[in-house]
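Heads up: the structure comes next, in structure tokens.
Every protein chain except one is present and positioned as in the full complex.
We call the chains A and B, going by the order they appear; numbering starts again at 1 in every chain.
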């Protein structure tokens, strides 16, 4: 079973090592992202001041750059921070809504042109927008983007990044190999910020390992497993969120492997 | 029974149509508002960048403009967005704290002078401040404003808007007809952001119907019913919030009508 070949013990190692994640955050979800990073055992730091860039980058073990509420001021800050962080610190890009807002797509392209991101995390529309010269999928949600694996591979090869394309099936690829995560909870879509949280949790894992591939897979499976487990006793969005944060904060490697065993019949053949 | 004449099926239609609501948001409650809009089946988008105004407005089916953390930068953005949105998109204004902060009142008046809002949603103090030349009710909470129905009617007539005045009894009026919503949960007051959420949920309903009157009533009753139902098993603010978001996310037209039937003896004669 492929899961066993991944270094799932990274979950325990994040809790043991407590890496610091600098988030240039989406103001809509900044609180959830901080709690999510803290729940997996890392320490979130946030900054909105370009003059703090050097100090903040020096503290951080990894960075997550989110375009969710980008404005001119934050665009400047992001570039200042990325200059300070390159090439020393692992970087995750979350290109929120580049599929829907052309000016964001332009900004994302300029960042991808000037800096190297270890990981790009987005939904199918967002990843498609990054690679399609003539993008026709104008929507804020993933919608029905065909050939998702191919799009993720193209994106990964173009930007020399690992791409984490999240959706009903999460696709993780370096442009050569593809890992498909079968675990999926519908509530991850209704809950605003699920993607933002994953991007910053990936950064938490990058803060303790140079194995970017395993970091992406373990973080993605952890979040989706927490989402699936949260479904079990939830009534709606409120109780799902409670259990999701419970699971994020208590899940260890052993619990994740047990979840695999229990879920095997449902998801894996 | 008056409830049966309103098109309560709008609740199901929002979930089916998934309208996009652009929120110029209150930073204090931006996360809750996003989750609330998502919970009723719409898609929230937020923006803090004036340069994105045209693109964001084009995406949106309706807009909610909230003055809760207004500053000079956001005031500029709001005007830019309103110019792009007028007269094509339905607009909701939430004049947070105009009763307490004279500069906000002045800004709200300038907006109401220059643009037409389909709906104005505020508490009694805020609505009173909008219509009283010589406002003497300085407070951030509704306090004891007398003649609430009359104030709401005056406001509605002056600005050619439907006014949703929320409080112990919610008053909805176009200046001619008045609908009074009897459902009320005290926790909606302790929970910061209940009004902000309602304003954006009204916008969600405006995104799928041109019947502004029904949209206001259905959204208001939905939020208050969720608040009342959340009371049933809650211990305090935390568990109330969980159940409130549960109810927002699962309530359909059928459940709301059942809630009416169960509540009839308590509230209606």
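Quick note on the criterion: contacts are C-beta pairs under 8 Å (C-beta built on N, C-alpha and C of every residue); 3 or more make two chains touch, one makes a residue touch a chain.
Just so it is clear, the model here is predicted, and its values are computed rather than measured.
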Not-displayed chain touches, in the whole complex, chains A, B
Out of A:92, A:192 or A:248, the sole contact with the unshown chain comes from A:248
Of B:193, B:207 or B:227, which one is in contact with the hidden chain? B:193
Of the residues B:51, B:101, B:178 or B:255, I need the one that contacts the missing chain. B:101
Which residues does subunit B use to touch the chain missing from this display? 27-32, 68-72, 97, 100-104, 138, 140-141, 190-193, 234-239, 241-242
For subunit A, which positions touch the chain that isn't shown here? 20, 25, 27, 30-31, 34-35, 38-39, 43-49, 51-52, 55-56, 59, 241-250
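The working rule: only the chains that are shown with their structure count from here on.
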After a C-alpha superposition of subunit A on subunit B, what does the rotation angle come to, in degrees rounded to the nearest 5? 120
Expressed in whole Å, how far the mean CA point of subunit A lies from that of subunit B is 33
